[in-house]
Every structure is written in structure tokens, then in C-alpha cells.
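The other protein chains are all here in position, but one chain of the complex has been omitted.
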Amino acid sequence: MNDLPRHTELDIAAIRAQFPILAQKIRGKDLVFLDSAASAQKPRAVIDAMVGAMETQYANIHRGLHWMSERTTDAYEATRDSAARLLNAADRHEIVFVRNTTEAINLVAHSYGRGILKPGQAVVISAMEHHSNIVPWQMLRDAHGTELRIAPITDAGELDIPAYEALFADGKVGLVAITHMSNVLGSYTPAERIVQIAHANGAKILLDGSQAIVHRRIDVQALDADFYVFTGHKLYGPTGIGVLYGKRELLEAMPPWMGGGDMISSVSYERSTWAQVPHKFEAGTPAILEGIGLNAAIQWIEAIGYDAIAAHEAALTDHGLARLSAIEGLTVIGRAQDRGGVISFTLDRAHAHDIATLLDRAGIAVRAGHHCAEPLMRRLGLESTARASFGIYTTPAEIDVLADTLLKVREFFQ
Amino acid sequence: MNDLPRHTELDIAAIRAQFPILAQKIRGKDLVFLDSAASAQKPRAVIDAMVGAMETQYANIHRGLHWMSERTTDAYEATRDSAARLLNAADRHEIVFVRNTTEAINLVAHSYGRGILKPGQAVVISAMEHHSNIVPWQMLRDAHGTELRIAPITDAGELDIPAYEALFADGKVGLVAITHMSNVLGSYTPAERIVQIAHANGAKILLDGSQAIVHRRIDVQALDADFYVFTGHKLYGPTGIGVLYGKRELLEAMPPWMGGGDMISSVSYERSTWAQVPHKFEAGTPAILEGIGLNAAIQWIEAIGYDAIAAHEAALTDHGLARLSAIEGLTVIGRAQDRGGVISFTLDRAHAHDIATLLDRAGIAVRAGHHCAEPLMRRLGLESTARASFGIYTTPAEIDVLADTLLKVREFFQ
Amino acid sequence: MFEDVRDLYNATIIERGRRPRHMRRLDDFDVTAKGDNPMCGDRVQVWVKYAADSTIAATGFDARGCEISKAAADLMVEAVAGHTAEDTKRLFAAFLTLAQTGQCPDCAEALAPMQPLAAVHEYPSRVKCATLPWHALLAALDDKGNASSE
Partner (left out) sequence: MFEDVRDLYNATIIERGRRPRHMRRLDDFDVTAKGDNPMCGDRVQVWVKYAADSTIAATGFDARGCEISKAAADLMVEAVAGHTAEDTKRLFAAFLTLAQTGQCPDCAEALAPMQPLAAVHEYPSRVKCATLPWHALLAALDDKGNASSE
């Protein structure tokens, strides 16, 4: 968490060469892909790992006594070690594989929410959550009688810490679920501090690291997070795979969620018993190939190193903020001190969708809309924003293309 | 459903050439892969489709206004059309994407089970279900107060139809969930008949097609199934993707299960509203690449045709039954009239695990154990069986290698 | 630079998107419905007043969203004026074909006001912007309250 962006030099050309898709042309124009916060592109290492498994070493896992099954099990389970290392988890049994962040949060909302929280207890989320970290808690509220409390944000787009702390006053809060980095504003939340406040008030805490882990080294033990979740496809990995980290004693105390093969210890019609964690939470044939792909992504990230990534992205973000802010009529949304490579903006006289359509004609991919964060949009008094987001492969020159093109978009709608 | 196995000639050599993995050697021996019922190998078409997406056309879907997102959305949504066609569903909105069969059944157990069934109503399963189709209904029983009833099987390993019918006598049965083909015994269940009986008694029915759809053409409208589920990785597709078919009016009546992005229509803290089916059940970034891979698998199956597949597999199964039954001390488990390409067996004086280990040394991959069907094992009075299962690429020569090697295994444990 | 997008963002669309002529709430109405596109957040509400002969006497709308959806709503009001609910459904089916393909073989003359949107078919993810107000209108005519252009 303490990577001060240093000026490590990333060889961006060499990195870009590892992403075949970046060489694509869109309607004859070079692709300028500024939508990595929605989902990142996949490096050769990830593609090769998946192809290698399908071509040379594949079978169903965990229950097989033959060579292919043993090798595939080893490859898949190696991802658990890699994920534990990436997060600095104390124990590989604390890594549960899920489809994506959304499933991870639903799992906790179900198993911890219905299994451990009592009706009348409260769950705290923030005013800048993704729908994935709102709707499951709403559904829990409606089904289980918990309360849902919203920690407000400041106008700069930062978590309002005193207001957050005040939510604990009545001692009812059992769980906090908060983003580690906003997918709209780019703001980081001060994770250590909000964890401390939650713990000081006897509440457990889940951090949504979907965005943060792409840009910063995460240490769940240093953070003392109870749950930490992320989604593989934003971390240059395949779709269909994500990670729920949970402290072992919490996972052990939680009832299972889905039932089926692999999550049981024994089955009889009267009563079944559950496998140990993490298998208790992994029912059915897992996303084997996707796990193998995620391992390649994690190793690829580790080889580059978070120091280099953070330095590169900090430079990109500074450049992006400078270039975009200079455009007349353009408003950057969110001015947090501590922020990552995501810039949302609006433009006078042009709706975000229209901006995105025009940029697309120039080969530039940005996102436009509510970014699955409608309540945040309402808080900001907006309907939608356009959003440019950066990955390891993004170059300052691409940001210049964006800024130059936005000037023309502005003219167009003049 | 009425594919009488005809003598369509499949060019097996050409088919095998499409599976790079089949050329692998295991400890210097040719791989003889007889574990397709656990998970099938992947043809070049599936590998290429996934690589093609990652290399040339990838972005997050549904919410994007740019070229990459539009193209990826089209590719992913085309899978819904293909799955609807494969099942002969009336409407593409009846296709819900899930991770696997296990998730599909859990979804129905949750949303239909808790949402529509009333405590005191009963769910019927059979005595030859996979754990995936037992545990979710047990968990529903324990959480929601439904009853769980088991339809017995005959000693031949067929569903006992009169006994099944008798379970409906008190009018309490709300839902039946039954396999369409046993993964242990190879038995098909007479789907039309059990659907009719369920419907005649006012119950809805889910068919677990995990095994059946690999071998036979499925027509959900002809079957009049309310729900039909299958898992992509057994159908030569990627892991991480499966299909829940549900009649539209049922899906519409069911509450959502997981909350998050993509499954909402609008979100406010007080109250959110849900997207239309199938999106209501697809929270978060889906398994995009896996969906694209599944489409390739479906198209590949369609190009070969179920007539040819069924004829090939019927011939293999006949050959396998003849060769294995001729081995002294070997008992084939399950003698259903209508059966598919799965043969379970035991051998005097040799435990299934020991058989599997020895076969593995000869390059032959079979499965051994309870096959995620412990209650069925108990019904059969067994601890475990060894199981050989066939795919499109299996050859009679491979079955001969199995039989010849089993003779030597027998000698070894003499 | 953006010469080619003038086919969609033509003078009519820009003008109607910016200064819609019919964007107003009807105080005196028979039916109303909302429409939303959950994927992008566009919202529209439509109010309809029938004449004695069951044809549409007046339509008003309120929209938040892009130029395309506002212009589409504004033009729609003109296209459906004087038509019965039945007719309006036929018009929508024809407009859907126009929006999705750029062609409209059996477009009634009544659909002429929608012609400036013909190029939207080249922008597949924007088709829903153009059809959203129609979904809301049809929901109103069917007295359904809500529609979505998912």
C-alpha cells in the first residue's frame, strides 16, 4: 500500500507488443483503448496459458487419479498460491474462487449476511459504490431485516471519514462493505483507516478491490481486511474467474452458499457435511481454464512489479488530468487527493453517449453512462459521465489523441 | 429425442485431429482418454474462438458504446441464440448463462425454491442424482421447510416409474428435479414420461441434462420441460459457462438471486428494480470469453450432428459392454435398456482407486470413486466404481486397449 | 474530422435534440408510462391524451439522455399524432426496421418525420436510444406503466 510512485521506467512498447489486440484498427484508425476499468485486454502470457492447458493438459480436477487430472489440479491449485501471494494472505485456504467480484460480494452477503449477521444489525456501504456492492446488501436487508447505511462522500469525491465514523455510534453495525477505489471517480479510500474504525467498533469489513488491485500492491494482512474481493478480467486475466479472500476463521464460521459436487465431505439424504474451506464455497466444476489463465496474469503482473505499474499510471493520470482539464467546457468529476488511472468527465452541450459515439468513430474506446453507480450519479447531480481509464499498456500519446479529439467533439457540438 | 442410432459414418480420424491434446503421450504411452463424462476435451474450433476473441475483439459487454464492446456483445449474445437453437427453446430470453450445472440448479433451488415453493411442499429427486442435484434441495429443505422425496430406481438402474408416480399421491409435490442421464450408470430417464407425470400432478420439472445433451438431441419444447440445465465443459466447451433454460413465464415470476451490475433496471438505496429476463439472473460481468467458446462448441456439435454422434456412441457402448462383460470377475454396474456412453464397473479383488492407478500407468484415464453420487453408491451397496466414459473422439481400439489392460490389472491383483 | 457522423448527427437531430418542440408534461392526459434503458441510464416519460375517436390527440414527453433519444422522442410525437393505438404499433414496427436496417420498405408516409434517424442503424449500440421513447409510448398505450429498451 505504500508504493510511492517512483520513476521506474516501463518499456511500454515491449508491453504493448504482448497484447495482440492493441494492433487492431477500428474503421481504419489505430485502436486507442481507454476502457480498461471496464475490462482489461489480455497479454500473450494469459492466452498462451489457456491454450496450453486446452492443448496439452486438461481434465476435470480434484477427483481424478490419472495424469491429466493430477496435472490440471496442480495447475489450478497453483493459482490459489499465486492469489494468496498477490494479496499477501496468511494461508492459501483463505482464497475462494468465484466468477467475479459480483459473485464474491453475493457470497458474503449470503453466507456471512444471513449466516452470521442478525436482523437489526446494520451494513455500511459508501456513496460511491458499484451496483455490485449495493444491490446484494439491499437484497439482504429486504430478506433478512438488516439495515443499510450509506457513508457519505465529500464534494471532492473522497470518503467523508467523520461522517463514516458517526455511523457506528449506536453499535449496530456488523459489517462494512466499501470500495478500495471508485470505478467512477478514481478515488482511493483510506483503507487502513476505515478498517481500523470498523474494527474499533466491532464490525467486520469487506473491501472491493476490483479497481485498486489493478494499480496497487495489496496486503490484506497489513490492511487487516476481513474480506477482500477482486475480479480477474480487470487484472488482465480471463473472464469467469475472481477471488474472494476471507480470514480463515470467518470462512470457517460461515455456512456454505451453493450446494453440489466438490463442496461436500459426505452426502446422505438426511444430512450432508461440508468440505473444509475454501472448498466448502466452491460447488461444482470450477472455472478451471480461467483459473489457469488468472495464474498467468498474476505472474505477469508480479514480473512487471507494482512499483513500475503505479509509477507509470500516476504519470499517465497526471498527464490526463492536465490535458483534459485544459479543455474549455470540460469538467473532470472527482478531485480526490489519492487517485488512480480513471478519469470521468462531462462536456458542456454534449451528452456522454454522444461523446462516446464520436470518439468511437476516431478509434477511441471510452465508456459513457452511469458506470453501474446510479446512486453516485445522483449524489453528483449527474445523469452520466464519459470515462477514460488506463492500463499498463496505455501511453501518454493515446491520452493526447483523446484530448485532441475531444477538442473536435466540442467543436462538433458547438 | 427420437434419434434411433443409425449407421452414420463419422470420420473419427478427422475428428481426433481437431483435438490437439489427444496426441499427447502419458509416460511414453498414447493417451487413452476415457474420462469425458467428467469433462470433455476441447476441439480446435473452441480454442480458436477464444483466442480470436482475446486477440482481435474483446471488451466488456452490454454497456459499451464503442466498436470492441459492440462486437464482443454481439459475439456473446450470439451464444444465446445458439443455445436456444440447440435446445429448441421457443425464445432466446429463456436462456440464462451460469457457471455450470451446479450453479443452474442452485439458482432454481433459490429463486424458484424460496421464491415460489411454499414450506410444506415437496421436491422430488431420484435415487441416481449427482450431488449437484441433491445438496441444493437439501439446503432448501433445511432453510425453507420443503420436503425432499426420493424416487427409487430398479436394480437394473432405471427409474422406477410406478414408485415415482406414487410420490405425487398427496398432492404436495411442487417441483421435480431429475437427471436426464445418470453419470454413473449411463441410464437415460424416460424424460417425456416423467415430465407428463409431473405436470399431470401439477408439479414443475427440472431436467439435469449434463450428460444427456452430450449424446442426444434435446428438444425442450417437445419434452415440455420447465427447466433444463447443462454445463459447457462436458459439451466440448470451456469451463466456467453453463446454461439454465427456463420457460419464460417461470423465469419472469421468479425473484432474482444475485444482485449487482447488469441485472438491474434502476438502483436507488431505497429500492432497485430488475432487468428483464434473462438479464435479471445474470449479475456482474459474465463469462464473456467462455460464452464465445461455448458458441463454437455448439456450432461444432451441430455440424457433426446428433444422429452421427448417437450412432457412434451407441456402437462404442455396445462394444464396451461386450468387451468388459467378458472379463472374469468384472461386474458392469447398471443394466438399463436405454443407456449412453458411460460404463461403471467393479473388479473382484481390486479397489476402484487401485484399478485407476494401474490404468493410468498404461496411459488410460478413467475415473474411480463415488462419482459425486454417494447416495446412489449406497443404494447399489458399493463404495466406489471405476468408470470409463466415451466422447465423440473415442475409438473402438481405445476400448480394446482398456479391456486388454484390465485383464492385466486382474492378473496383477490375483 | 467527424464528417461521416453527420449522417446521424444531422441538422434535424441536433436541432431537435437541443430544442425539442414537444418536451412537456401534459397536465390533462389519459395514459402515461416511463421507459428506461438500464444499460446506459437514459430515461423518458410519455403522456398521451386521446381524442373522442380514440386517436392520439396530444403527446408530451420528458427525457433525460442523449441527443438521439431526445430527438427521437420529439419526432415521434409528430409521427403518431392522429393515429390510433393500433396504427401506432404498426408505425413502431416499421420504425424498428428502419432503425435496425436503414431500410423501410413498408414505411407509411406517417413515418416521414422519423427519417432523420435512418442512419442510426450504423451505430448498433445507439439504436436503443432511438427506440426508447417508442417503447415508453407503447407501454402507455397498453397502460403498462413501464418499458425498457434492453
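Of note:
Letters A, B and C mark the chains in the order given here, with residues in each chain numbered from 1 onward.
Note that a contact is a pair of C-beta atoms (placed from the backbone, for glycine too) under 8 Å apart; a residue touches a chain by one contact, two chains touch by 3 or more.
Keep in mind the model is a prediction, meaning the values are calculated, not measured.
By the touch rule given at the top, the unshown chain touches A, B in the complete complex.
Within the full complex, the residue among B:E147, B:D354 or B:D400 touching the omitted chain is B:D354.
When the missing chain is restored to the complex, the residue among B:A368, B:A388 or B:A403 that touches it is B:A368.
Across the interface with the omitted chain, chain B contributes residues 351-354, 357-358, 361-362, 368-370, 374, 377, 383-384, 405, 408-409, 412-413.
Although one chain is hidden here, its contacts on chain A can still be listed: residues 62-65, 69-70, 73-74, 264-266, 275-276, 279.
We take it that only the chains that are shown with their structure count from here on.
Ranked by distance of CA centroids from chain C, the top chain is B. In terms of their C-alpha centroids, the spacing between chain A and chain B amounts to 31 Å. Between chain B and chain C, the centres computed from C-alpha atoms are 45 Å apart.
Chain contacts: chain B has residues 63-65, 69, 264, 266 touching two or more partner chains. In chain C, 39-40, 126 are the positions where the chain touches two or more neighbouring chains simultaneously.
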